[in-house]
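Once you've had a glance at the structure underneath, I'll fire off some questions.
Showing subunit A:
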Amino acid sequence: MTEFMFLMAAAVLGSVALGLWRVVRGPTRADAMMAAQLVGSGGVAVLLLLSHAMGRAHLVDVALVVVLLAAMVSVAFVRRLGPVRGDDGTE
Partner candidate 1 sequence: MTQESWMEGTLAAPLLGAVLALIAGRSAASAIGILTALVGSAASIGLAFAVSRGGSFRYAVGGWGAPLGIDLRVDALAAVMLAMTGVVGLCISVYAVGYFRGKEAEAASSRTNTGPAWLFWPMWLMLWGGMNALYLSGDLFNIYVALEVVGISGIGLIALAGGSAIAAALRYLLLGLAGSLLYIVGVELLYAGYATLDLEQLRQRIDAQPSTWLAAALMTAGLLAKSALFPLHFWLPPAHGHALAPVSAALSALVVKTGFYLLVRLWLDVFAALGTEHVTTFLGALGAAAVLWGGVQALQQERLKMMVAYSTVAQIGYLFMLFPLASMSGSLTGALLLAVSHAMSKAALFMCAGSVLAVYGHDRIQSLQGFGALMPMTAAAFALSSISLIGLPPSGGFAGKWMLLSAALAGGAWWWAAIIVLGGLLTAAYLLRVLAFAFLEPVVASSTRAPRAMELTSLILAGMAIAMNFALLPLHDLLHAGGAR
Partner candidate 2 sequence: MTDPWIPLVAVGLPFLTGIVIFMLDDRQVALRSLLNLFGAFAKLVLVGVMLWGVVNGRDYGVRLAIAPGLDVALHVDALALLFITLSAVLWALTTVYAIGYLENAAHRSRFFGFFSLSIFATTGIALAGNLFTLFVFYEILTLVTYPLVVHRGTQKALAAGRVYLCYTLAGGAVLLLAVAWLHALAGPRDFVAGGYLREFGTDHQFTLILLFGFLIAGFGVKAALFPLHGWLPVAMVAPAPVSALLHAVAVVKAGAFAIIRVVYDVFGVEFAQSLGVLGPLALLAAFTILYGSFRALTEDELKKRLAYSTVSQVSYIILGVAVLGPLSTIGALVHLVNQGLLKITLFLTAGNLAETLGVHHVHEMDGVGRRMPLTMTAFTVGALGMIGVPPIAGFVTKFYLGSGAAQAGQWWVIVVLVASSLLNACYFLPILYRAWFQPQSAPWPNEKREGFDAKAVLLVPVLFSAALAVGAGIFANAPFGPLEWAKLISSREFGYGP
Partner candidate 3 sequence: MSGDTLVLDLVLAGLLVFLAWRLLTLSDLFKATVLFIVFGVLLSLAWVRLNAPDVALAEAAIGAGVTGALVLDALRRLDARGPADEAQPLRLNLPRLVGALLVMGLGAFLLWSVLSLPPGWRGLSSETAAAMPRSGVVNPVTASLLNFRGYDTLLEIAVLMLAVLGVWTLNAEPMPPAEPAGPILDVLVKALLPPMVVVAGYLLWAGGHAPGGAFQGAAVLAAGGILLHLARPFNVANRGVVRLVIGFGFAVFLLVGLTLATLGGRFLELPERHAGILILMIETAAMISIALTFVVLFVGNARDNAGRDTS
Partner candidate 4 sequence: MNDTVLNTLLLLGPALAPLAALPLLLAGTRLQTAVALSALPALLVALLVPAGTVDLPWLLLGARFGLDDTARMFLVFTASLWLAAGIHGWSYLNEDARRQEFFVFFNAAMAGNFGVILAQDAASFYVFFALLSFASYGLVVHSRTSDALRAGRVYIALVVVGELALFAAIVLWVNLTGSIYFSEMTLVSATAPARNWAIALTLIAFGIKIGAVPLHVWLPLAHTAAPTPASAILSGALIKAGLLGWLRFLPLGSEAPGWDHAMIILGLVATFGGALVGALQNNPKAALAYSSISQMGFITVLIGIALAVPDAAPAATLAAVLYAFHHAFAKALMFVGLSMVGATSRAGRAVVAGGMMLPALALAGAPLTSGAVAKSELKAVLVAAGWNGLAFPLSLAAAGTTLVMLRTLFLARQAQDTHAPHAGMWAGWWLLVGGCAAANWFFPQARGNYVMSLDEWASALWPILLGLSVVAVGWRAKWSTEKISIPPGDILLPLSEMWPRQRPTPSVRQGHQNVEPPSPSALRAARAAISWVEVTLAQRAGLVMVLVTAAVVLLIAS
């Protein structure tokens, strides 16, 4: 079970890597930011998986913090960099 969990985590990480490609290539900033959010979500998933796999319940706390902070960063992005004129503006 734990091995599966690890594998799953690795797979999630792999998908995250694909998301990173988006960040690098993304035509707009919003693309990049969304991809980053995706990575954040992936990270949370990996954390939860690891929490089980490694038997450490308090890793959930870490996931929780990641979620909260990711939300904050998203808002910061939106408020600070989102409505940049000249950008092709997804928002």
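Behind the choice of candidates: all candidates are chains of the complex that A comes from, given by their letters.
The rule is short, and it goes like this: a contact is a pair of C-beta atoms (placed from the backbone, for glycine too) under 8 Å apart; a residue touches a chain by one contact, two chains touch by 3 or more; residues count from 1.
All values reported here derive from a predicted model rather than from experimental measurement.
Colleague: Which option touches subunit A in the complex, given 1, 2, 3 or 4? Just the number is fine.
Modeller: 3
Colleague: For the complex, which residues does subunit A have touching candidate 3?
Modeller: The contact residues of subunit A facing candidate 3 are 3, 6-7, 9-10, 13-14, 16-17, 20, 23-24, 26, 29, 32-33, 35-36, 39-40, 43, 46-47, 50, 54, 56, 58-59, 61-62, 64-66, 68-73, 75-81, 83-84.
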